[in-house]
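Apart from one protein chain that is not included, each protein chain of the complex appears where it belongs.
Note that the chains take the letters A, B and C in the order they are written out, and that residue 1 is the start of every chain.
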Amino acid sequence: MASEKTMTRTIRLRVNGKEHSLDVPSRRLLVDCLRYDLGLTGTKEGCSVGVCGACTVLMDGQPISSCLALAVFADGKEIVTVEGIAREGKLDRVQQSFIDHGGFQCGSCTPGMVVTARALLDANPNPSQDEIKEWMLGNLCRCTGYYQIIESIQGAAGEASDA
Amino acid sequence: MHNFEYREPDTLEEVLALLGELGEEAKIVAGGTALVIMLNQRLLVPSHLISLRKLRDIDQIESSDGTLQLGALATLRAVETSPLVKEQSPVLAETYAQVATLRIRNMATVGGSLAHADPNQDPPVTLMALDARVGLASANGSREVALDEFFIDYYETVVRPDELVTRVMVPRAAPHTGSAYLKFLPRTSEDYATVGVAARVSLEPDSGVCQDCRLVLGGVGATPLRARDAEDLLKGQKSTPELLEAVAAAARQLTDPVGDSRGSAQYKRAMTGVFVGRAIDQAWERALA
Amino acid sequence: MTYTVVGKPLGQVEGPAKVTGAATFTADVILPEMIWGKVLRSPLPHARIVSIDTKAAEQMPGVLAVLTARDLPDTLTGRVVYDTPVLARDQVRFIGEKVAVVAAEDPDVAEDALALIEVEYQELPAVFDAEEAMKPDAPLLHPDYRSYPHAPEKFFSELPNVHSHVTWQVGDIEEGFAQAQQVFEYTFTTHSQHQGFIEPHASVVSVDSEGRAHLWISNKMPVRAQKLLADAVELPQEQVVVHPVCIGGDFGGKGSLMDAPLCYHLSKRTGRPVKMVMTYTEELMAGNPRHPATISLRTGVTDQGKVVAFQARVVFDSGAYAGFKPVPIVNIPGANSAAGVYGTPHVKIDAYSVYTNCVPSGHVRAPGDPQVTFAVESSMELIAEAMGIDPLEFRKRNLVQDGDLLPDGHRLEHVRIRQTLEAAIESSNWGKPKAHPHVGRGVAASYRHIGAGEANAEIRLESDGTVKVITPVPDTGTGAHTVLQQVVAETWPLPVEQVQVEARPELFETDSGAGASRVTYVVGQLVKEMTEELRASVCRVAATALECQAEEVVFEDGHCTVKGSSDRTLTLAQVAEAGSGKPELSIRKTQVNRDNPQVTTFTAQVVELEVDPETGQIKILEVVTSHDVGTIINPIGHRGQIDGGLVQGIGFGMIEEVVMEEGQVSTLHLGDYKLPNIKDIPPLKTVLVQEEIGPAPFQSKAIGESSITPIAAAIANAVYDAVGVRFYNLPITAEKVYRALRERDSNGE
Partner (left out) sequence: MNFSQTCSISAGRQKVWDFLMDMENVSQCLPGVESMEKLEEDLYQGVYKIKVGPIALKFQGTLKFEVRDEQQWHAEMRAEAKDRRLGGGVRALLEVDLTEQGPDQTEMRVSLESHVLGKVGEFGQPVMRKKTDAILQEFARQVSERLAGE
C-alpha cells in the first residue's frame, strides 16, 4: 500500500494571472497545492467531499471544487482564487457588497462565496433571486442563514466586474 | 490519499493501449468528482490513474440523423446548457441540471457518471427511459450496449477492464411523446434523490391511449430499474387514477432499496409509487402538449 | 436616544481581510519546517487496549514520530472536568477515540503510516442509550469519575454513569401538584446535531528552543486554552503562548483543545512545528455535537387553566466523556429553561448528564434550550387541547411576569414576553383563512439569558492618534470586534475609523472568551467604562497642552478642541505625543460579572407550513421571528445572528441528525449529514419589539442564541395544525410525517 517513493509530475498553470511551474506528487489535491505549494491560503478546505463549497476556485472561468481535483488536473489551466478577485488592492464590487450587506460572519465560506458569486455576475449580471439560489446552491454557510448573502449578490449586480 | 502513478495520454489509442496493459490495476479518471473522493477516503488504492483529460474531440454534443450524441467527456453542465439538448430532449437537460451542484456539474462527465454506476444518480435514470445506448471502445474494437443492459450491480457495469465509455447515443423521441424526470428531495434541495423516476409516454394521437412508454426508477435498487411490468400495464391504456395506482404498485414491487440517511427501504419503496404516478402524469401532459 | 455610531450598519472590521482571503485561520498558519499529525481512532465503542504495535509505522520513510499513550504524561483534559485522555490509555470508550498519532512530512504519508499501526483490542460490553446507562446493571464507563480533577462533587449521583445531577427548583413541587386538578405527563426525545461550522477544528503547535509552546488553535476562549494546554501537557501556564487567529464558526463547539496536546507532544518530540487539521469525517465521528436528550414533563394545571406545578426530568447523553462541557456544573444549563416562558409557581427540574459509549457531546448554540423548548412548547399545546382551551390563550394565561422567579434563581425585570408573542402573532397569518388544505401554523416561544463572565481589555491612545482596544476575545464571526469599535466611538465620540480593535490573547492571563451571549454585555460594558476613563486622561493631557481646563476639552471629528475656540485644537496624535510615556494613556482592566442580569430576552416564532400528505414532505411557507430587543448596536450583525440561528434551528428541527447505530456514526460527511442550503431557507419576517432597556452598553441586549430555540417546537406545532399528527421526537423528517399519517389512517378507519 504505502509505496516507498512518492510519484511526482511537473505541472504548469496560471494562478490569478501568474504563471507557475512546479513538481507535485500525483496524489496532491489542487486545494493543497494552492494552499501549501503556492501559499494561497485564501481558499479553504471544509468538507473534503465537494459539498460545502469553501474550496471553490475558477478553472478556466468555471467554478469547481478544488478538493475534488488533483493538482495535476490543473496542468495547462487558468485558475482564479479569492486572492485574484480584488485588483491592484481595490476590492471587487462583490467583495465590497459582502462587507456592506453582512454576507459573511466567520469568513470561512466567504472565499468560495465570493469566487462563485463573481462567476455568477460575469455570466449573468442581473440574476433573479431564484437564479442566485440555483447558482449558489453548492456553497454552504452556517453563520448567515443566507439572507444577507442573497442581498450581497443583489447589491453587486447590475454591472460587470470593476476589474 | 495513497501513492499512484498518474498517466495522461494524448490520444484515445494510447488510453486504450494502456488500459489493455494495466487492466484492473488502473482506474480511469475524467472529471474525478466520484473517484477523487474514494481515493481520498482510501476506499480505492489503484496503482495507476489514467487520465482522459488531455483527450480531444470526445466532449462533443452533436446530432446525427436525429440521434443525440453525447461525447463521454462532455461535462454535465455542458449537456444541461446545450441548446441542442434543450431542443431535442428537454427532459435530458432538466435531468442533468438536477445533479448535485454547479461545481460538480462543471467537473463531472457524461461517461464518468455512467461508468461510476452509482444507483443514486439522476442521468442514468432518464437516459434509460430515453432508450439511450452506450458506446464502448477497447484496443480490440468497439461496441454498443443498450443502457438497460449496461448496469449489473452497485457500482458495476458491463464495461470490461480494458474498455472505455466513449459516447452516449439518445434517439429522437417519436411524435406525441412526453418525458419527465422527478427527483424526490425530502431533506434539503441538494442531495441524492431519495427516489428518482423517469417516465416517457408516447400517445396515439387519435385515441389518446398510451402507445409506448418507459418507466425507470433510480435510487431504489442496485442499478436504475426499468419497470417493464408497470410499462406493460400502461400500454394501450388511457391514464386513470386506478390504472396509475396499479402501475405504481407494479413499480413498487420491483424495488429493493437500501435504507440510508435519505430514507428507510420501506419509505423509498412507498415513495417510488408516489413519484411513478406523478412522473407519468407530467410525461402524459407533455405528450399532449 | 439618538446615537451617531451606535445603530449604524457598519461592515465587520475584519471584512476586507475575509473577502480577499487574507484573514488567517488556524489551518492557514504555515511555519518553516512544519510537519503534519494524523490520528488513528478506535473502531470499537468500548474495549480494552491489549497492545499497540507501531514499529512498521515508525520505519516508514517520511514518518518523524509515532506516539501512543505510553509516550505521554498520564494526564486528563477537558473544558471543566478533566476526564478525557489525550490518547486512549488502556481503554477506548467510543468509536473514534484517539489511540495513536503519527507525524510526517506530508499528511498523506502520515495517513499511509496509520494503516501500519496494529492495535489489539479486547471488546467490553457497551451501552449506547443514556436511560439504559443509568440502570443498575449497565457497564460503567468511568468507575473513577469522582476522582477526576474538577469533577463537581455537589452534583455527584448514586446512579450508574451519571456524572452530574443538577436540580433547579422554584416553590414546592409537592405543594404545586396538590393545588392542581389535572396532571399531564409527556416524554420527548431529541437527537444529536453537529455545530456545522465550515472550518473543522485545527491546531498548530511549535515548541521553541526555550521550551515554550506557541499555539494557534480554532478556539473561542484562547486564554482558557492556554491554561488547558498547560495542564494537559504539564507545562507552566506562562510557557504557552497563544497566537491570535480567526475562528471559522463556533456555535458553542470551539472551546476545547482537540488535537493541540498531540501537536505539542509531536512538536516536542520532533523539534518541528506540527499542524493537525481534523477532516469533516473526524468532526462528525469525534467532534462535540449537541446532547441528545430525553425530556419527561409532568405538569399540574388548575381547572381554570393555570399551570401551578411543573416537573421535568431531563436526561442528556454526554457520550463517552464530559470534558466538552464548559460550565462548572458539568451539565447542560439550558435544562433550567425547561419550564418555558411561564411563571409557574412550583417548578422542579432535574438534569442528568450520563456517560454512554457514544460520541462525546458538547455545547451547541443555546445548549439545552432547543431540546427542552421543543418539549415544553409541544406539551403546552397538548395540555391546552386536552383541556379544550385555545393554545395561544392557554399560553397567555400562564406567561411569566415581572418579579417572577426563574428556576435558575433570577427574579425577572422588564419582562416583555407578552408583547413579543403578540407581535409574532400579529405579523403572521394567524387566524386567517388557509390557502390550501394541509397548511398549518404553529407558535412557540423561549427566553435566553444574557450571559455573565469575566472580561479583560486594554485600551490605549496610539502615537498615530487612534484609540486601540486590545481584547483576548477572538473573532468568531459574530462581529464582536465591530461592536466594540462602535461602543468606543460612540462613547468618546470619535469617528469609527479612529478606533481599532485587535485580538491579542497572549497578553492576558485569564478570560472567559466568546460564548454564552456574553460579549456585548460583559466586554462591551467594560470597554465603555475604560473608554470614559481614557477619554478623561486624554482631556487632562490635552488641557495641559492647550492651556485650558480638562472640562473645556471637546472632541470633534477626531480632534480635541477647547470649547468655544475652534482655533485651539490638537489632533489625537499630537495629544499622544504630548502625553508620551504617561501611564494613564494606556489602561488595562478586568471585570467579573458573576451573575446573568435580571433582564432576559424573549423570542416568539410563528411557522406556517404545508405538508404533502402523500410524501410527508414539509414546505415552510413563512417564518415570523419576533425578538425582545434593546438598542441595536450594529443592525447588520444583529440581523445576522437572528437569520443564522433561525436556519440552524430549522436544520435541528427537520433536517440534521448525527445518526448513530451502536455508537457508529453513519452520517460521516456533509453529503450525508446535510446542512440547510440557500434554497432551503423560508420567507422570513423579523419583528423587533424594541425598548431601550438592556444591561449591555447603550441599553442593548444579547441576540446570538435566541432565534435557534423555539423554531423546532413551532414546526412541530404547525405540523400538528396542518395534518393532526403530534411529534414527540426530532428531527421531524418527511418520512416520520409520512409514517405518522399512515399509522393514523390505519388506526382511525
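Keep in mind that, in the parts below, a contact is a pair of C-beta atoms (placed from the backbone, for glycine too) under 8 Å apart; a residue touches a chain by one contact, two chains touch by 3 or more.
Keep in mind it's a predicted model, so treat the numbers as computed, not measured.
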Out of B:M1, B:A117, B:L215 or B:A250, which touches the unshown chain?
-> B:A117
Out of C:M34, C:A115 or C:L159, which is the one that touches the chain we can't see?
-> C:A115
Of B:G23, B:G66 or B:G259, the one touching the omitted chain in the full complex | B:G259
Could you tell me which of B:L12, B:M38 or B:V158 touches the chain that is not displayed?
-> B:M38
Consider the whole complex, including the chain that is not shown, and state which of C:S267, C:N336, C:Q664 or C:T733 touches that chain.
-> C:Q664
Sites on subunit B contacted by the missing partner chain, in the whole complex | 27, 38, 41-45, 117, 153-156, 222, 258-260
By the contact definition given up top, give the residues of subunit C that touch the hidden chain.
-> 43-44, 114-115, 281, 285, 664, 666, 668-669
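The definition used in the following text is that only the chains that are shown with their structure count from here on.
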Could you see whether B-C or A-B has the larger number of C-beta contact pairs?
-> A-B
Would you mind pulling out the distance in Å between where the CA atoms of subunit A average out and where those of subunit B do?
-> 29
Could you put a whole-Å number on the gap between the CA centroids of subunit B and subunit C?
-> 43
In subunit B, residues with contacts to at least two other chains | 1-3, 189-190
Multi-chain contacts in subunit C: which residues touch at least two other chains?
-> 108, 112, 115, 281, 671, 675, 677, 679
Listed in rising order, subunit A residues that touch subunit C in their complex are 1-2, 4, 6, 25, 27, 35-36, 39-49, 51-52, 54, 81-83, 85-86, 91, 95-96, 98-102, 104-111, 114, 132-134, 136-150
Going by the contact rule at the top, pick out the subunit B residues touching subunit A in the complex.
-> 1-6, 8, 29, 32-33, 36-37, 39-40, 45, 49, 51, 53, 77, 100-104, 106-107, 189-190
Of all residues in subunit C, those that touch subunit A in their complex | 9, 11-12, 14-25, 27-28, 30, 60-61, 106, 108-109, 112-113, 115-116, 195-200, 246-251, 277, 279-281, 475-479, 636-637, 639-640, 643-648, 669-671, 675, 677-679, 681, 684
